[in-house]
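Everything on this sheet refers to the single structure shown next.
With one protein chain held back, the other chains of the complex are shown just where they sit.
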Amino acid sequence: MEWYLMGMVAIIAGAMVWPLLAKRHAVWAGWLSAIAPIGIFCWLLTQTKNVANEVLPTWTAEWVPQMGISLDFRLDGPGLLLSMLITGIGALILIYGGGYLKGSPQAAPFFAFVQLFMLAMLGVASADHLLVLFIFWELTSLASYLLIGLSHSELAARKAALRALLVTGTGGLALLAGILILGSVGGTYSLAELQTKGDLIRSSPMYLGIFVLVILGAFTKSAQIPFHFWLPDAMAAPTPVSAYLHSATMVKAGVFLLAKFYPILGGVPIWHDTLTVIGGVTMLLGGILALAQTDLKKLLAYSTMSALGTLVMLLGIGTDLAVKAAMVFLVVHALYKAPLFMIAGVVDKATGTRNVTLLQGLGKRMPLLGIAAALAAFSMSGLPPFVGFIGKELLYEAEIHAGHYSLLITCLGFAANAINVTVALKVGISPFRNRGELPDINPKARKPSLLIGPLILALAGALIGLFPWLLGEGLINAAVRDIVSQPVDSDLKLWHGFSLLLVISAVTVVVGVVLYIFRDRVRAMVGLVLQKIPKKSSDIFDWGLARLIEGAGMSTRFFQHGNLRLYLVVVLICLSSLITASLVSTGFAGMPQSGPVRFVPVGISLLMVMAGIAAIRSRSTVMAVLAMGGIGYGVALLFALFGAPDLALTQVLVETLTLVLFALVMRQLPPIQAYSSTRRRATDLGIALTAGVALTIALLAVRGATIPDAERISAEMATRSLPEANGKNVVNVILVDFRALDTMGEICVLAIAAIGVAGLLLGSGRRNVQAELAIATPLFRTAVSWMTPLLIFMSIVLLFRGHNEPGGGFIGGLVAGAGLVLRRLASADRPPDAGRQPFLYMAAGIITALVSTLPAVFLQRTFMEGVWIGSLWLPIVGKTKFGTPFLFDIGVYLVVAGVCLLILTRLIRGETLKEATHH
Amino acid sequence: METILILLTGFLFTCGFYLMLRRNFTRLLIGILFISQAANLVILVVPGLGPGFSPIVPDGATRPLEGHPDPLPQALILTAIVIGFGVIAFAIVLLKKAYHGLKTDDLDRLKETDS
Amino acid sequence: MKNLWKRTLFRLPNLLRFLPIYLREMTVSNIRVAIDALRPVPAFVPGFVEVSLKGYDPIQRWEAACLISMTPGTLSLDLVDDSDILLVHALYLQDPEQTKNELETLVRQALGKPNYLPS
Amino acid sequence: MISVLTSIFLLIGGFFSLVAALGVFRFTDFYSRIHAATKASTFGLGFTGVAAALALGTTSAWVKMIAAIAFLFITLPIAAHLLGRSVRSREKDTKPHQD
Amino acid sequence: MIPDLILTLFEVMLFVSMALCIWRMAIGPSAADRMVAIDLLGLLVAVLMISHAIRTGDESVLDVVLIFAVIAFFGTVALARHLQRESDEPTDTQ
Partner (left out) sequence: MTEFPLYLCLLVPMGAAFLQILLLGRPRAQRVVAVAATGLLAAVGCALVAAVKTGGPVILDVGGWAAPVGIRLQADMLSALMVAITGIVGLCGAIHGLAEIPASDERRGYHPLYQFLLFGVCGSFLTNDLFNLYVWFEVMLLSSFVLLALGGGKAQIEGAVKYVVLNIVASLVFLLGAGLLYATLGTLNFADIALRISEGKGSATGIRLSAVFLLLAFAVKAGVFPLYAWLPSSYHTPRHTISAVFAGLLTKVGVYALIRTFGPTFATEQGFILPILWWISLLTMVIGVFGAASQFHTRKILSFHIISQIGYMTFGLALGTAGAFAAAIFYVIHHILVKTNLFFVASVIDRIGGGEDLKKTGGLYRNAPWLAILFLIPALSLGGIPPFSGFWAKLALVKEILNVNAWFAAGIALAVGILTLFSMTKIWAEAFWKDRPEDAAPMRPVSVSHVIPMVILAVGTVAISLFPAYLFELADIAARQLLTPVAP
């Protein structure tokens, strides 16, 4: 098995190497790339004995233990058979493809993707772990997508590739689901183990689900009705690809999968009925559709579909004989279909057309090709002594012994076989017959590499026909044995003697020939019938896809309408419903606990309500902004009233700064206009009220049961603040010590905001414009020249006292910032740009904050732990202890001051410059 | 007292929501400000209000007076206020810029970048 | 502005001497406003007067402006064209010339004679 | 004694605050409103501040309140100056402005 | 030590004052009027804080008052500036 896997590695390595060569020397690339698959093929030949004797090559390695996935490979009968097709035909296709695509830009990707595909197929053929198998399975779809799209300039090719991908991809996902369920039911993903647990699976309630999902995977891959439509489209791929993927190997993967699952899922009526019916219908329909074609590749494609139907039907019948017939037919079909495809490609290349009604006389021009074509066609027609004859005999035998519907099945099979004969004649004989004028041949079509593949395969068909034991004892018996899970021992024979079968065979050929003779009339008739069919499955698929995309577009436009107001409405609705759901599910904890009502806050609340109503009702921008300021001051007052002086201070400062910001941009925003209709206003009010009421009830509910103070983490903070953190102002100690990390983030937020504001405003005016500031009156300047130093002084006092009394870095920084900005405002002679100064403040602040964390690190203490140096008595401030938390607070102070300075000066300057350029 | 202040915050929230749903930039901003004021107030009120003095250790004591208000929500609010200031400062300038770039302050006309 | 602090210190005694006058003026001013605010119809005769601050340096002008704003019925609005003429809004402007003189006297009382510094 | 004094100061402060607001509310033109706001409010805060300093009786309370009052003396006239000036410059430019 | 009645009386006076301010703010008519009103409102808030300090004896509130007295000026400056520059712009309409 190692050789096999090393071969796979060689192939994937080749997929990376040979494309590089193929750009210039495609033929060489073809020959060289065939080495690896030929090597595997040879190794496979050595293994036939072992496999026949049930000594199966295996290999295993751990891969993803968490998912229960190991790289288990195991080459059983069907696997060996499929592997030989993949490598044998694959090698020839690579050689053929090198010749076919010489000089084409498609050559390089062809080699890359075909070898990727080959790897994937070898994986499918040999994987024992179902998920590993699935991985390779999906890779085949992917490779197929890329290969169908090789002629990607054409829309048709892109569409065909997409169809194939979507159909097989969807099937693949179904298969994955089936595998996962199967794995959980069977307790293992090992095919070998599962094959011994067939009874368990079949009796499981999940059986039907598994079955449906698995056959969905198989049917889409093997182009069974109604998923067949992607296959004829896939003929948009270059011929070597069609020959390999869409006739010999990939489409067989579905059949192969069914064969592998037969011991697990097979032998149940539903399996039998479904496969037989779908397979039979596909077989017949493929044949009939083939009759309507004139394009060589389309002809072959539909007949391939018919053959796939046959195979599925045989696995449905499920008798030993049917399975055997299936396995034989699998090989037979590959041996004639692949060469016919390749021949069709050469014909196309030689003459520039694939239309059978136009082609003739090629036999004289290309005799060797003609021989190969004839051999393959005879095999396809089921004439002795070709292997096709053996296949057909077995087919009929299986069909006749199919049980219940054997007569019907046989008739269906008869029809399909007869059509096969017709197709064979059309493809393999008709173009080569001489009916007068000989065509001109493109010399590019005369290359040994183009001929060797068809010849070898066609000859192999003849050879095996003559010596059927080549195939029988080793391969077929082993494959059938592993599918039906019991030893079989029957030889393949070319000659069964004169029997009913022979008669049927003969009649088949005769009917086929007759159909061929009247081919034009038949085609017209079938065409007429097909026209009557209103909707084909490809149409349904396209229609469905179009509706899906349309629906997707509609849903997207519905949800992503671009209206911010409605986005906010959605948020509010979600909020209200979540609150409602929570309250309904838990109920109220109790009536809200409320302390004694105090007169002042109640009054303030009433005034705030007044301001709020004013803000809503007024259409004056100034009014709205001032009302907002009023509310802010009210909140500050409430903070002060409930023992939060630090908060009140911060709130007052921030509120003022916000007011200043608004004042600076207000003029550049338009006056408030009444955009909304009255009705919409009413709706909005309703929504706002709903959300507001829900929120209020939620808050009251939470207030109904809060945790006692003593159990809060703050209790410990209050106790430890002075003794351990050397600060009397617990709030400040929390900010710079207990939760200094919050503050660290917070100063960053401020710095970011400042940089953002500066960035947004950068370049919003010309540089070096001298603008006289209307506000910088002499009186104001004089006043400010007093105030700035005072404010800075106060800010420093606030900073130093912060640890013990209201104040601290933030508050101090805000005051300092206000002072600095005032000074800028008052300077009449230049625009108030602070230049790099605020950035330096910010940087200095951040580095100070960072440095304050270092002593602890150097002293081997915890990150950001306070390190205290000693205490100092300062005027006004009093006795204060100094340590890293204080240093940290200085950092905060610097950042905040820098931020205020940057934001405000940039705003003022942007505005001023705009003014200056306006006039 | 808490109940009354919760009702007040509810009122502020409602005002804020309503203002936010208007189509003007200015009202949107003011709506956001209302909501953030209310949110700050909520954090102070819901855990319970103090009697009026602050959580500062008096001279000679080792911990704040008995019955002091919870200092932690105060610290949280302080952080939230400052962060809110940064955010609002940016938002104000952004909307100013938006008005200059898009030549409208009607939010309903901002539909170019969606699907 | 360099000598701001020095000059301020230099003038401190002057300022302290002036404080009582200032407080008196303010009290009167406030009572008048109070009366008018409580009256059914305020007895205003509003108007503007221009007070000359010629010879005073910027700080003194500022002091003068503050002083005038805090005196009864008058409010400093602006230095006209940023010069040394202070525009004052008065509430009880029966006689503009008299008001102007009163104000200029008040300023001189408070700030001393102008230095006639070159401006 | 101190409490009586405090009470009196407090009430005077309240009274002048009320006067300021009444003025702003009742006076008919902008200039008279700003007159009221500037003068009476200084007194309002001044008296109340002294009352607080008396009531608390600490040095720091006195320092803070005197500083606050001093600041008001500096800032309020300038604020009035700025507001009044801008209104006047508007009146010069345009006809009386309705907001 | 200060009679509760006096304090309450004081606070009522302040409330009335503040309500009047808000009223003026709401009715305008000019932006300058509204600004004067908010200016005064800020100051009244500070005054009310002082009474709280008297009630509780907690001096820390006085720091807020001090800063308030200083910083309110800053707001006025910006508002006045807005007013000044608004003169040549389209104005708010009621």
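Order of writing sets the chain letters: A, B, C, D and E. Residues in each chain are counted from 1.
We take it that contacts are C-beta pairs under 8 Å (C-beta built on N, C-alpha and C of every residue); 3 or more make two chains touch, one makes a residue touch a chain.
Since the model is a prediction, treat every value here as computed from it, not as a measurement.
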Touch partners, limited to displayed chains, of the chain removed from view: A, B
Candidates B:4, B:43 or B:65 - the one touching the absent chain: B:43
Hidden partner chain, touching residue among A:374, A:583, A:609 or A:796: A:583
Option touching the unshown chain, where A:55, A:574, A:682 or A:872 are the choices: A:574
Chain B residues that touch the omitted chain in the full complex: 20, 28, 32, 35-36, 39, 42-43, 46-48, 72-73, 76, 79-80, 83, 86-87, 90-91, 94-95, 97-98, 101-102, 107, 110, 112-115
Where the missing chain touches chain A, by residue: 62-67, 105, 131, 134-135, 138-139, 142, 145, 149, 152-153, 158, 161-162, 165-166, 169-170, 173-174, 176-177, 180-181, 184, 209, 548-549, 551-553, 555-557, 559-560, 562, 564, 567-568, 570-571, 574-575, 578-579, 581-583, 585-590, 698-699, 701-708, 711-714, 716-717, 720, 737-742, 744-746, 748-749, 751-753, 755-756, 758-760, 762-763, 836, 839-840, 842-843, 846-847, 850, 853, 856, 860-866
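The rule is simple: only the chains that are shown with their structure count from here on.
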Chain hops separating chain E from chain B, counting only touching neighbours: 1
Any chain that touches chain E and chain D: A
Farthest chain relative to chain D (centres taken as mean CA coordinates): A
Per Cα centroids, the chain farthest from chain E: A
Distance between chain centroids, defined by C-alpha means - chain A, chain E (Å): 60
Distance between chain centroids, defined by C-alpha means - chain A, chain C (Å): 79
Inter-centroid spacing, chain D versus chain A (mean Cα positions, whole Å): 68
Touching two or more other chains - residues of chain E: 18, 23, 28, 31, 34-35, 37, 51-52, 57-58, 60-61, 63, 66, 68, 70, 72-73, 77, 79-81, 84, 86, 91-92, 94
Chain C residues counted as touching two or more neighbouring chains: 62, 65, 76, 78
Touching pairs - complete list by chain label: A-B, A-C, A-D, A-E, B-E, C-D, D-E
Interfacial residue positions of chain A with respect to chain D in the complex: 620, 622-623, 774-775, 777, 779-780, 783, 786-787, 790
Touching residues (chain side chain E, partner chain A) in the complex: 8, 11, 15, 18-19, 22-23, 25-26, 28, 31, 34-35, 37-38, 41-42, 45, 48-49, 51-52, 58, 60-61, 63-64, 66-68, 70-75, 77-82, 84-86, 89-94
In the complex with chain B, residue positions of chain A that touch it: 556-557, 560-565, 568-569, 572, 592-598, 601-602, 605, 608-609, 612-613, 615-616, 621, 624-625, 627-628, 631-632, 635, 638-639, 641-647, 650-651, 654, 657-658, 661-662, 665-666, 668-670, 672-673, 675-676, 684-685, 687-689, 691-693, 695-696, 699-700, 702-703, 706, 709, 712-714, 717-719, 721-723, 728-731, 734-735, 738-739, 742-743, 746, 749-750, 752-754, 756-757, 760-761, 804-806, 810, 896, 899, 903, 907
